[in-house]
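With one protein chain held back, the other chains of the complex are shown just where they sit.
Which chain is which? They are A and B, in the order written, and residues in each are numbered from 1.
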Amino acid sequence: MTGRDGTGLDGNEMVLNMGPQHPSTHGVLRIVLKLDGERVKSTDCIIGYLHRGVEKIAENRTYTQFAPYVDRMDYLAAVSNGLGYCLAVEKLLNAVATPRAQAVRVILTELNRIASHLLWLGTHALDIGAITPLFYTLREREAVLKIFENYCGARLTTHAFRIGGLQYELYEGFEQEVEAFCGQFLPKVDEYEELLSGNRIWRERLRGVGIIDAETCKRYGVTGPVLRAAGVGWDLRKAQPYSGYEQYEFAVPVRTGGDTLDRYFVRLDEMRESVRIIRQAVANIPAGPIMAKVPKVIKPAVGEAYVSIEAPKGELGYFIVSDGSTQPYRLRVRPPSFVNLQALDHMAKGALVADVVAIIGTIDIVLGEVDR
Amino acid sequence: MATVPWEGPIPDLLRERLGALVLETCTYLEQPFAVLTLSAMVPALTVLRDELGFDYLVDITAVDYPKRTPRFELGYVAYSYGRNERVRLKAGVGLGESPQSAVPLFLGANWLEREVLDMFGIEFAGHPDPRRILMPEEWSGYPLRKDYGILAMDNGWVQANLGIESGQ
Partner (left out) sequence: MKRFLRRFLLLDLLEGLWVTFRHQSPSQIATEQYPSERPAVSERYRGAPRLNVHPETQETLCISCNLCAVACPENLIVVGSVRNPETKRKDLVHFTYDLSRCMFCGLCEDACPVDALELTQDFELASYTREGLIWDRQALEEGPRPTQYRQ
């Protein structure tokens, strides 16, 4: 389709370049928007600005050495990344973490889910124009990060888990600190609702924006809160439990509208459910060793395995091919943000330019994971 | 790899529909996978999607084995929401061969196939948008091939675009 002036545009079309330095693309994402007036006709995402070749690095590191690198993909949910990686290597080794390690892993990953959703909520609200929630969500997130810091010595890139279990024993007062966080956090979620859910500006900006139905979600391979807001109550923690999730009672929040507002509600409810899981887990952490019997030098047998977990953003999968040496022959990460971002084109088509910001925010991408 | 034969309705139906194009159906560590000839990949995905309810294409990736012929191994992961089962399909791809694109079946295959093209140089026939995705468009070389060293880079591109001698 060539226009009169040979630019590939017709007279009514305008190309707007959004990003890569744009505060509401949540990182270095560049989107070429084709506009008809204020309406988006098509989007073209240009990614790769943060590509660090994580999969190539993996092939040149031992299994133990690679563990800190996974934290740097989805840096807002480093603990989840680490859990997925450890589970995948443990699968290849045919090892299972001890019950105590599993319970601690669940507590920390759920805390991380809360932290990730809190940051999402704050920045998403900021994108829409509500500045205040960001301060409150970051304050609560700080409490989670403090627990991480006390437990493993780092706040963001935690490197909390090791293949076969945990490196660090729980510190004195861990249970009380987590319980105290849960107690003071739940009323805060209601407070966010007070600030936003009833707010008419918030509702008008989000309702009916970026609709994606369940069928389209499946065709795009979209997972996580976006899928659940479209009416599919699918969560890997329920469908294929790992790390002892089958012991805990929790609901999978589902909404049916598939729009931005529903995704907001799904994530809020997920934070509440995470608190439920944490409370159950922290109430009875089994005693025992924190490390399963794994060899000191990790050399899985020749073979391959695909293991995935429910990260805050969706299905995070690790596909590892072992050639029997100390280094992975090939390590593939199936990043939820990367796959979910593809659906942006569908969601943004026909939307207003201002809504594109809301839609990017609601997919909840982390460019470190999209580009790897 | 100590594999166990994979039995059940899924491998049976795959064999019935595709016959000798299905080379192997095994499980390893309770994870089922089928090895196919390359031309049977998209038909197998169609069977999985339309007859067995595998409505979610999880991942597409490749592995480079420089000493084997065919050189690459293309892997697909499919999941069924209804069955709560996950299967892997694998097929060998030679250098210069172009497998059929799965985008008509699963829209999500679009970027995943672009990434395989970007990282391994495997071009998919019938792909709607065959461009590199993570590396710059003009970059030469395919980073995840085994003959591409970890320090290797396209120095020409780096000099032309970044104004530095080398990225190292």
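Details
We adopt the following convention: contacts are C-beta pairs under 8 Å (C-beta built on N, C-alpha and C of every residue); 3 or more make two chains touch, one makes a residue touch a chain.
These numbers were taken from a predicted model, which means no experiment stands behind them.
Considering the complete complex, the chain that is not shown touches A. Annotation: of A:H159, A:R276 or A:K299, A:H159 touches the absent chain (contact as defined above).
Touch with the chain omitted from the figure is made, among A:V54, A:L196, A:V254 or A:V370, by A:L196.
Here the missing chain is touched by one residue of A:N17, A:N94, A:T132 or A:S325, and it is A:T132.
Counting the whole complex, the residues of subunit A in touch with the unshown chain are 61, 64-69, 72, 132, 136, 139, 142, 146, 149-154, 157, 159, 167-168, 171, 191, 194-196, 198-201.
Keep in mind that, in the parts below, only the chains that are shown with their structure count from here on.
One simple way to say how far apart two chains are is to compare their mean CA positions; for subunit A and subunit B this gives 24 Å.
Residue ranges of subunit A in contact with subunit B, taken from their complex: 47-48, 51, 53, 55-57, 59-60, 91-92, 94, 216, 218-222, 232, 234, 239-240, 301-306, 308, 315, 317, 319, 321, 329-330, 332, 334, 338-339, 341-342, 371-372. Contact residues on subunit B toward subunit A in their complex (touch as defined above): 1-2, 28-29, 31, 55-59, 61, 63-64, 75, 77, 81, 84, 86, 88, 106-108, 110-112, 119, 132-136, 143-144, 148, 150.
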